[in-house]
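The complex is shown incomplete by one protein chain, all other protein chains being positioned as in the whole.
Right, chain A next:
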Amino acid sequence: MSFPWANEYKPANPLTQWLDEKLPLPRFVYNAVGAGYPVPRNLNYMWNFGVLAGFCLMLQIVTGVILAMHYAANSGVAFDSVEHIMRDVNWGWMLRYAHANGASAFFVVVYIHIFRGFFYSSYKAPREMIWLLGVVIFLLMMATAFMGYVLPWGQMSFWGAKVITGLFSAIPLIGDPLQQWLLGGFAPDNAALNRFFSLHFLLPFVIAGVIILHIWALHIPGSSNPTGVEVKQESDTVPFHPYYTAKDGFGLGVFLILYCAVLFFAPNMLGHPDNYIAANPLSTPAHIVPEWYFWPFYAILRAFTADFFFIPAKLMGVLAMFAAILVWFFLPWLDTSPVRSGHYRPLFRKFFWILLVDVIVLGYCGGSPAETKYVLISQIAATYYFLHFLVILPLVSSIEKPEPLPFSITEAVLGKDEGAVLNANPAAA
């Protein structure tokens, strides 16, 4: 949906007029990300990260398709073909580092995007579907990133594949056959490597499809904004182009500076030296950890060390790890406060920051060795994580007294809203 005051697309010359009748693609772009799409005038830089995430996906697809031209998905030569890309292929080192660090950049951007959603309660009605689709995108991203990390067929690739597919063996009765079905064998080997490559190539396009749905669902109510007050009138909005194309362009520039700094000056900062050793099925590296973006969830997996009534510890860990993400699906109905923005929710705001610290603590523990002290901290932090979503959030929603909201976005920005008086009291006009 667009607001009634949206600018209308007017084809300027005979060619665009002809095109507008046959295939109105320019009209579609104009109404989606052009001057025909009115957007709240008060969006801050936290609203840049959707566009940045879209940029990261394109970056990954472009570099990934190129890497696939030089890579060989066969367990006998995969490791060597990656070294071939690094040493022999023109600019191969840059493309591979761009892809590997692009994955990390993608997750940085998406985590900020998600926590923006937490703070401003972007998941609330009428935007639940946008949020649900976003969680689906995140799950697809995790699967894609995991399978991509297996492809270089180094030690971390191999043992990561073994441990992660081992998660499925925790499922009662069907676990072991399921793991063998996923791997196409008893341990990761050529069959697993080939299918992971095939799916790693496919899933980004599935993600692109779900992103289209995500944006489609977004364009029905339009973007939320830092006040959480819905758009009421024309003075609350500005056209997407040139205002937000410019703002997003600036954000993209800042992002690229940071990304290139890592890419060109510390390309292995986020990697593991063990993955430069070819896969060896007979020797496990002393300290296996997943990539940093999985650490919080890995910590939750390892937090379960004792059987829970009749459920084995292994299964509990796996269930808890998946539940940590699946709980997000219920967020629109767990947070029942009618006020969206954390700016007007004093109590909610405090718990938001505690949750952020909690997730960082989980991440730190997930990246550390499985020693007693880190496991103990993980157990406390994991308990808090679930408490936040299942107990604290519903409770805070019911006992909190929110601060007064501005009448409109215009009032929040300008300090007064001339139109508001007219609207509030038609007799005064």
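The definition used in the following text is that contacts are C-beta pairs under 8 Å (C-beta built on N, C-alpha and C of every residue); 3 or more make two chains touch, one makes a residue touch a chain; residues count from 1.
By our rule, contacts and distances are computed from a predicted model.
Engineer: Since a chain is absent, check the UniProt entry for it and pick the matching name: "Ferredoxin, 2Fe-2S", "NADH-quinone oxidoreductase subunit K", "ATP synthase subunit c" or "Ubiquinol-cytochrome c reductase iron-sulfur subunit".
Structural biologist: "Ubiquinol-cytochrome c reductase iron-sulfur subunit"
Engineer: Consider the whole complex, including the chain that is not shown, and state which of A:195, A:219 or A:349 touches that chain.
Structural biologist: Considering all chains, including the one not shown, the answer is A:195.
Engineer: Among A:267, A:312, A:394 or A:419, which one is in touch with the chain left out?
Structural biologist: Selected residue, touching the omitted chain: A:312.
Engineer: Of the listed residues A:46, A:370, A:387 or A:413, which contacts the missing chain in the full complex?
Structural biologist: Looking across A:46, A:370, A:387 or A:413, the contact with the absent chain belongs to A:370.
Engineer: Of the residues listed, A:26, A:184 or A:221, which one is in contact with the missing chain?
Structural biologist: A:184
Engineer: Which residue, A:166, A:221 or A:419, contacts the hidden chain when the whole complex is considered?
Structural biologist: A:166
Engineer: Spell out, residue by residue, where the missing chain touches chain A.
Structural biologist: 159, 162-163, 165-167, 169-170, 180-187, 189, 191, 195, 281-284, 286-288, 302, 304-305, 307, 312-315, 317, 370
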